[in-house]
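The complex appears here without one of its protein chains, the remainder shown in place.
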Amino acid sequence: MSGQNGNDGPLGLTKKDFASDQETRWCPGCGDYAILATVQQFLPELGLPPERLVFVAGIGCSGRFAYYMNTYGMHGIHGRAPAIATGLALARPDLSVWVVTGDGDGLSIGGNHLIHALRRNVPIKILLFNNQIYGLTKGQYSPTSEQGKVTKSTPFGSHDHPFNPIALALGAEASFAARTVDTDRDHQAGVLRAAAAHEGSAFVEIYQNCNVFNDGAFEAIRGKRGRENQIRLEHDEPIRFGAEGERGVVRGADQRLRTVDVGEVGEEALLVHDAHDSNPAQAFALAHLAEQPTGPTPIGVFRDIRRPVYAAPLTRKLETEHGTAGAEELDALLRSGDTWTVD
Amino acid sequence: MSGQNGNDGPLGLTKKDFASDQETRWCPGCGDYAILATVQQFLPELGLPPERLVFVAGIGCSGRFAYYMNTYGMHGIHGRAPAIATGLALARPDLSVWVVTGDGDGLSIGGNHLIHALRRNVPIKILLFNNQIYGLTKGQYSPTSEQGKVTKSTPFGSHDHPFNPIALALGAEASFAARTVDTDRDHQAGVLRAAAAHEGSAFVEIYQNCNVFNDGAFEAIRGKRGRENQIRLEHDEPIRFGAEGERGVVRGADQRLRTVDVGEVGEEALLVHDAHDSNPAQAFALAHLAEQPTGPTPIGVFRDIRRPVYAAPLTRKLETEHGTAGAEELDALLRSGDTWTVD
Amino acid sequence: MIGSGTAIAGHLNEVIEKERVVVRFAGDSGDGMQLAGTRFAAATAMIGNDLVTLPDFPAEIRAPAGTLAGVSAFQIHFASRDILTPGGQPNVLVAMNPAALKTNLHELERGGIVLANEDGFSAHNLRKAAYDENPLEDGTLDDYSLFRIPMTSMTVRATDGIDGITSRDAARSKNFFALGLVSWMYSRPTDVTSEWIERKFAESAPVREANLAAFRAGYNFGETAELLQVHYEVKPAAAEPGTYRGVNGTTAAALGLVAASVRSGLPLFLASYPITPASELLHELSRQKGFGVRTVQAEDEIAAANMALGAAFGGHLGVTATSGPGMDLKAETIGLAVMLELPMLVIDVQRAGPSTGMPTKTEAADLLMAIHGRHGESPLPVVAASTPAQCFDAVLEAARIAITYRTPVILLSDTFLANSSEPWLLPDTADLPEIDPGFATAPNHQGADGAEFWPYLRDERLARPWAVPGTEGLQHVIGGLEKEADTGHISYEAANHAEMTRLRAAKVAGIADDIGALEVDDPDGADMLVLGWGSTFGAVKGACRRVRLRGGRVARAHLHHLNPLPRNTGEIVRSYEQVLVPETNTGQLRRIIRDEFLVDAQGYNKMEGLPIFAEELDDVITERL
Partner (left out) sequence: MIGSGTAIAGHLNEVIEKERVVVRFAGDSGDGMQLAGTRFAAATAMIGNDLVTLPDFPAEIRAPAGTLAGVSAFQIHFASRDILTPGGQPNVLVAMNPAALKTNLHELERGGIVLANEDGFSAHNLRKAAYDENPLEDGTLDDYSLFRIPMTSMTVRATDGIDGITSRDAARSKNFFALGLVSWMYSRPTDVTSEWIERKFAESAPVREANLAAFRAGYNFGETAELLQVHYEVKPAAAEPGTYRGVNGTTAAALGLVAASVRSGLPLFLASYPITPASELLHELSRQKGFGVRTVQAEDEIAAANMALGAAFGGHLGVTATSGPGMDLKAETIGLAVMLELPMLVIDVQRAGPSTGMPTKTEAADLLMAIHGRHGESPLPVVAASTPAQCFDAVLEAARIAITYRTPVILLSDTFLANSSEPWLLPDTADLPEIDPGFATAPNHQGADGAEFWPYLRDERLARPWAVPGTEGLQHVIGGLEKEADTGHISYEAANHAEMTRLRAAKVAGIADDIGALEVDDPDGADMLVLGWGSTFGAVKGACRRVRLRGGRVARAHLHHLNPLPRNTGEIVRSYEQVLVPETNTGQLRRIIRDEFLVDAQGYNKMEGLPIFAEELDDVITERL
């Protein structure tokens, strides 16, 4: 399918049209390389020329991403990318605005801008590279690090209960929330496709391996047998997983979601995923099926609903308004209200 | 019950022991007065002398609260009260630390500190006075204002989809989340009691009427027939409401929560509230039973679970450690590592 | 006792001509004093007096009625010649209740007129204002001309019979009674006000009628009343011909932004977070229709600044406005804008005090912060407005610099400028400066393998090319890391950092060639120069005039550009024996002048949350001459 080779963009653009000439500067083996490759390969699908795309990045290893794209880009300050992107997207609805952030950039210092961007439903796509660590600053724990994490800043283990990024996004009224894996090219391309198609803000958490400071954090769903632990959510499909899809998800009598052997409960007992459900409760329950990606973990699109895009009609109105008003209108404006004349 | 008259504090303290001599400066009729009275009346129950309590307030009409308490207090800067309180609570576990904030202070500028305080589970009690408006700055819309709100800053209506504070708190891993109403003295006292008893951070949303800039926002559950719209959550009790409790909450076949006539479905079909459920999914679903408090709306304790309090054991250790180490230990510390002597 | 009603009996309805008058309306927040004041100002402007007004709100939203904290006042200074400040001591004080009298009396001129609403001085209100005795009776006012007028009851009587109006409603119209009375005292035309009432309350007949009745009653009372036999006339001021309107600094700034948008062709994008007093600009622009103005209420000041910067990257005129603590929060983003070299306008409506301070009071103590308040060396231009109406030009100038030089600019205003108003001689749009954004549209460098776009290849002004997203072939990435000169690639190279530091500073310093010289007003070769900036303009000009009227020799100059300073500033300050810098801070411009020019500039520094008035400055100058 089209994510495979970037050669089929409507404009005949290919992966290399979206790659800059800058030398990549991540550690050898970093998961960021895989994400970069997948994004560059996917973008031709959008049918937009590179100059219509903007990547706004925060600070962190993830933030370097912008330099490697042959699009417009801004490498802003720590945690503020969603705000910068909001301003840009509201000013320029003709652009496709993407945010690249990290678990520290987006969830620690930038948490407030993230949740407000999501509730506002501004048309920006937010890619959060979650490696559960601060990479650029050489290995402190992050808001997604598991409790008890031993890092440079927590030599005796961290005390913080981590965020579940998807749950946080849903709690913040996100109209689109999804999760994918750095090295899982097809799945990632599928999620990017859905995010791009979504009107309004889209939140995409990407499990990303930091092989220097937090190697193997996602081994359970990224490693050799990882596929078996990936509970891939597909809209309107019963939720099942495992090597032969022999496992599934049901709601137990205690009202909670559980994983079961399909054999035992039967196919029809399985929960059917509804990504378009206007009520976020079910998606939230799925997000909490796994507190940490150390066992079976849902990935894919948790939620994708239609909701008015922030100020969309007004934005169109303003676009047409601007320019029509010139010197004459300005003179009139200045003279509005009580005026008097001296002669 | 004990909330009624403040006369029965274990220390024989009464309401007035917690009231300062400062003249209250809220608008006549403001809901803040009712909250102040209830809190002052409730506090004697804690069995703590006033000097052991600290109220850390943000900026806003709500922030004035601190001045009216005869406890220690800090009226900080806009949005930062949870961070100030976190520092104080970690430094001084012997104190009972309360935060007073507003929907703008706590959810707009201060959103990040709020969600991080909740996930950390620091022992602070956060009272968020939600009047769905910016009061002190004379009436701009807030993150909890309904979409389309006409205010000074949005003369043609706001474009923002509001936060659901309880849902946001649950998305941020809050171990305690509750909602109550300014004028509902007993219910409010009950919620405060539960919050005080909870170990770790407690988030309490209080619907508060701003009769000057947003009068009647909570009429549906605060007005004359308001009681009927209050879906009062009680742990282990079936969830029912209405004048004679004739209405209730069930989970429909579509997996969603619904309100029904108890008569039709029968008592046993009703959802039983489990505030101690380690999984926040159900509490989250209840939070979304009403997007705005304009009809039947759940109030009370949504969630109240035990989870390790941030660094509690370490804090105890540090307390004993400090002071034991003096000049001798310091000399030893300075001389640790490779040293050499010149003579 | 002097000044009681009877004392001035005798001369019947005498008309005394006055050159200048200061009237202050004071009452409870609920008494509608701001409204009465504004209407009085409107009528006054109409008949061609020059005027400056100054509202003074309570800090509390609605402090309990009758309390000292709840007093709301509105002062208007009007004259038959151009005036420059809202006036120091009022000549007339309208006091609707004891609290209003208590908080304002000490500022009234000795022998000044007190118009007291007798009905407001109930035992209850006296207690609220912490008066043991009734000041209308215990001699407190012996040194003033006191007039006791039962305004409330007379208003109720006047509105009696208007249906749909209870006497409780009726009492609410007493501010129009007061307005009517004062209008008569100063021979203001009644039609302007009556027509306004008709328009304003068109939809509610009872209210309209009640207000009209009260207004007429007050006016007629003045005319007929026995106790008040004298009234005054203030002739029109000789003003430049043209069309005028009354404007406060907030409105002038809002219009300046719209003008900058029209003249530059850039859509206006304002992102702000509410804060007193800057919120008003957000309110004003959010109502603006027809010019494609976009306003956003951000989640905080940091987001607001970043949204404005994002919009600027997209080719809009990105603006953010704030006050006090909000400025602190924008520092990091402003530093980023310095690095990105993108146009961005930061409007700082200064307010009193460090931290939360005194949010509703005025002060101008953010100057050094504007210049130095970011980590590292991050130079940027700073412009300051001088009068309410001049906020229009100041904003336009700040926008011109930002766009032309691709730099964030901090525009300094303050609470006094934002809230007070003056007549504004309306400009013709055609005469306003054209601003050319000069977007980059094509590659600007021939590289080994073809044409390239170098985002930091500068023009003769050292400004970099501004290529907005959507422009084909000019894709580039900018960021906060140090970048290589010309190419804009990331660089940690020692010599390059030195060069870029120099370039950023030189670009800003070079703006001095583009802002004109500092003008000095020195008619008679003085030894002392009074150097002003910001809202001290009126006070300095007024004080100098007063000194000169008494034959004193004093020169004055006013800085609208604080960074860079006009080229001739040093030459000027060095040419005077004394340089006096009046500021509502502890001497911030003074420090700059001393550092830059090694001139022993001295200060007059007022830290009271109030503007500096011509009268007090006159004393200071006189004493030091």
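Note that the chains take the letters A, B and C in the order they are written out, and that residue 1 is the start of every chain.
Here is the rule we go by: a residue touches a chain if its C-beta (ideal position, glycine included) is under 8 Å from a C-beta of that chain, and two chains touch if they have at least 3 such contacts.
Fair warning: this is a prediction, and the values are worked out from it, not measured in the lab.
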item	value
Full-complex contact with the absent chain, from C:L35, C:A65, C:V230 or C:M369	C:M369
Candidate in contact with the missing chain, chosen from A:I77, A:I239 or A:A311	A:I77
Given A:L13, A:L46, A:I59 or A:V249, the one touching the chain that is not displayed	A:I59
Of C:A129, C:V192 or C:L329, the one touching the omitted chain in the full complex	C:L329
Subunit B, residues in touch with the chain not shown (by the definition above)	20, 22, 49-57, 59, 66-67, 69-77, 80, 83-92, 94-95, 112-113, 116, 315, 318-319, 321-331, 333-335, 337-343
Residues from subunit A at the interface with the omitted partner, ascending	23, 25-28, 59, 61, 75, 77-79, 108-109, 111, 134-138, 140-141, 143, 152-156, 158, 212
Touch residues of subunit C, complete complex, unshown partner	59, 324-325, 327-329, 331-332, 335-336, 338-339, 348, 350, 352-358, 360-361, 363, 365-366, 368-369, 371-378, 479-482, 492, 494-495, 497-498, 501-502, 504-505, 585-586, 591-592, 594-595, 598-600, 606-610
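Just so it is clear, only the chains that are shown with their structure count from here on.
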item	value
Set of subunit C residues in contact with two or more other chains	299-300
Set of subunit B residues in contact with two or more other chains	108-109, 111, 143, 156
